[in-house]
Each structure stands twice: as C-alpha cells, then as structure tokens.
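The complex appears here minus one protein chain, its other protein chains still in place.
Moving on, here comes subunit A:
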C-alpha cells in the first residue's frame, strides 16, 4: 500500500479504536469511576483529534486523496456491499474540525453536566454519536453512510430526550425522530433507485455510471433526506424543539455536526447534481426560503437557545443555497467555519444559562458584560463571525457564498431572500448581545455567576481561536475547485457587508426602542407570524395526527367493525332475507281457489312459452 494511504487508513483505524475503547469499557459490568467522563471520554476525543491532524497535515502537504475498501460485507448477485472509507478533502478536513469542536464541547460538558447523576451515560451517548458521525463522513458507499445517518438520528433522539421526565423534551425527541424519518424516506428512495438503475452504492461507481441517466428522482430523494436531516423548510420544526436537550447536545448535534449531515450528503453527491437544473433550482429556492423563514422566526424569540437554533437553521438554509448555486465546496467551507462559531455560541449560552441558575429567557438577562466578561466577549466574537464580519471565520465562507450568489445566473427571488436573511442575521445577533450582555441586569441578585472554571474557559478559548482564525486557515490551505468570479461591481462585492451593517444599524435602533413607545398601536401581525414560527408547528402538528387518528377510526371502527362485520355481512343478509322469508310464508293465504288459479296461470304460461 502507498505510504500515504497507509497513513490515512491507520489513522482512521486508530481514531475509531481510541473513540470506541471508552464505549466498550462501559459494556463491562464494572462500575465506572466518577470522573470517567473527563478522564476517559474527553481524553479519547482529544487524542482522536491529535491523531486526525496527521492525515490532515499529510493531505495539506501532498494533496493526496484516497479510497480504501476494507472488507466485503455482503455479496449478492447484483450488489456488493463493502466497508470502504473515502479520504477526500471533505472528510480529511471535516474530521479534525469535528473532533476539535467535540473535544471542546465535551470539556465544557464536564462542567455543565457536573451535577447530573447519569453524566457518564451522557458522555457515552455523545461518544456514540461522534462515532456515528465519523462513519457518516468517511463513508464511501451509501450503505455505510446510511448506517452513520441512522446512528446520528437515534443518538439525537436519545440526547434530546435526556431529561425524559419533562414532557416537552419527549415530544421534541419524537419530533426529531419523525421529521428525520420523513427525510430518511428520501434517502432510501435515492438508494433504491441507484441500486436498481446504477447497480452500485459506491460513490465512484455511481458517478461514472450515471453520466447519461436522468437523475431527477434520486436527487429529489437525496434533497428530501437533506431537508429532513438539515431542517430545511417543510421539515424544520424539530430543530428549535431540539433545544429541549442539554446545551452540549445542542452545541454538538444541532449546530455543528448532525444537522450538517444532510448538507454533507448533498456535497458528496454534488457531481450527480451538477447537470440537473431541477435539483439545483430546488435546492436554491428551498434554501432561500429556509434561511429567510427561520431568520424571521429568530427575530422575536426570547429563549437564547432558540435564537441560536434558528440561526443554525438559517445558516443551513444558506448552505443549501450554496449547493443550489452548484458550489458544493463553498458549502463545505461554511460547514467548517460554522461549526466553530456556532458551537461557541451554544457554549456561551450554556455558560450564561448555568450562571443565571438555568434562566434561558433573554428578557431576564442583562449586564453580563461586566459580570461574565469572557463569556460575553466570546458571545460577541461568535456573533460577529456569524454575521460575516470581515476576516473572521464566517467571513471567508459567507462572503464567498454571497459573492457567488450575486455573480451567478440565479433566481432573483432567492437572491433577495438570502440577502434579507443575511441582514436578519445581524439583527437577531445584535438582539442577543443587547439583551444578554448590555444594559442593566434583569435577573435575581443571587445568581451564581462564575465563569472561572477552566472547564468553561478553555473550550471557549479554543473555539474562539477557531472562530477567529478558522476561516483563514481553511481558506489558505485548500484549492477551490471552481474558480470564483473575482471581478464584480463594487456594490455587489460589498453587498453582504452592506446588508449586514444595515441590519446592525436597524437592530440598534430597534433595541433602543424597548424603553420608548414608537407607535401608539403597534402592528402586531408580523410579530405574531414570527413568534408563532410561521404557524407551521401549530397547524402541522395538529392536522397530521388528527388525520391519522381519524383514518384509523374510520378504518378500524367504522369500516371493519361496523360496516364489514355488521352491515354488509350478517345484517345485510338478515335484512335481505327477512322480507323474502315473510313474503314466501305470507303467500300462504289458505284459499285453495288462489292456489288453483296460480296453477292455471303457470300452466298456461308454460304451455304458451313451450309452444314458441
């Protein structure tokens, strides 16, 4: 084997071994020591991150990609399924970033979940999730990807419903599973189509063999899968609801890693989508709609985690837009940079929440700028990175996307929505910072504000470094596959920045209105739309169960029990036979003349008929 490939595969194997070892330890019946979480789990992830830097550096110096097929799992007459790993620049760059972010989150979680008696199980779940995510990312065939896909879905369910005594948490976990399942239908549809038409689930084989085929159907399936997993409009309500889980869960799953799995799938399959205008347009419009809608919903939320969740959703929409622009690599870049600052935003929110004694409403925070300076600084840095402040992490990816959007032949409506959503990003980010860090405190006096724990500081510091330099580092070391358009009018070049600044100024103006009365009778309708999340959950979550239950009642009770087993079965026979029986026995009137007359008539009829 070529030494580079050897390095890649052995690193991955070592990574998996290092990550799986703590999990396997938990399957023995020995009791875990109390700091198993920090001594075993977090250390494992840290080691895995350090190990993953080796293939990363090798890739950065040689630019070599590899595919390894290890073991033939199933052989059928037409389809082979092998264990095969793809080390292309997507997975080699993403794995270290994911491990870095996970390491920071796990360290944070040792502080956040400190008082939880089942903390070791929590870490076990997070580790399992991480393993599943790595399987998903490094998969070279759709079967392996599906294993990872389902794995992250299940772990998401278990982790969202961590506090399962809370009804809302259970509902949210169920929502996550159901919406993901709807997306899984799309993935399975795509897989089935590919298996039957292209006869392979291997990525390389699929790309070659599908050159001349009409790929619309499987691509629609994959887009449906991405809609489910990455919370695009239509299957989006689960993501804000997933904030019922603990903050580390939100940071890891629902901002950096799991929700990008859908986008990642589309990035992997982008060569299939290149030539299919329908799929691209669908992605574009769906992404634009998502980003706009969720940004609108984020404007009026009062729960800090929900705002960040909607922000995640909005960024996912942006990634979908990028895929719709046929720029998968820019979407991937945004995934990488977004992981840093979004995880940091969540960790900051977690720190704030714990400091204010589990208070999540931003209307009851304030003035933390003085009381938790490090957290507020990180919050600010993260928000600036999110809005695309120049030369922070988010700028490199986001600005590139907006530039690509502006300079391509694109749906004007998608363009408008995306730009408006970008400005909304600035608005709600400012809203968070204003309510949380600025002004005077609105919380109770005896709040245990303490951010001096290294378990809090170090993760935030690491992620802050990532949010500042991450974009630059990634951008410097990769070669863009598609040459970006470098010349454009100045207005277009500055469009993203201008729009964000505009949003910022608007938000500042609006923020200062909190203590003034601008209008005597304010216009409430847009506010209601935003607060009710576009009425989508209220309508969909009631209608669909009602229809299902009604259908169930109709089928079981009305159709089967009442109709088939009563009315059309026994009762119909009884109702049909009774009149006939009464008629036959009532014909016996006892008059012999009648009988003989009938006899005569029958005789005459018979004779006449037989004569003809």
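By definition in this document, a contact is a pair of C-beta atoms (placed from the backbone, for glycine too) under 8 Å apart; a residue touches a chain by one contact, two chains touch by 3 or more; residues count from 1.
Heads up, the rule we're going with is that contacts and distances are computed from a predicted model.
Peer 1: Absent chain per UniProt: "Cardiotrophin-like cytokine factor 1", "Hemoglobin subunit theta 1", "NADH-ubiquinone oxidoreductase chain 2" or "Autophagy protein 5"?
Peer 2: "NADH-ubiquinone oxidoreductase chain 2"
Peer 1: From the listed residues A:21, A:73, A:564 or A:599, report the one that touches the chain absent from this view.
Peer 2: A:599
Peer 1: If the missing chain were put back, which residues of subunit A would it touch?
Peer 2: 577-578, 580-585, 587-588, 590, 592, 594-596, 598-599, 602-603, 606-607, 610-611
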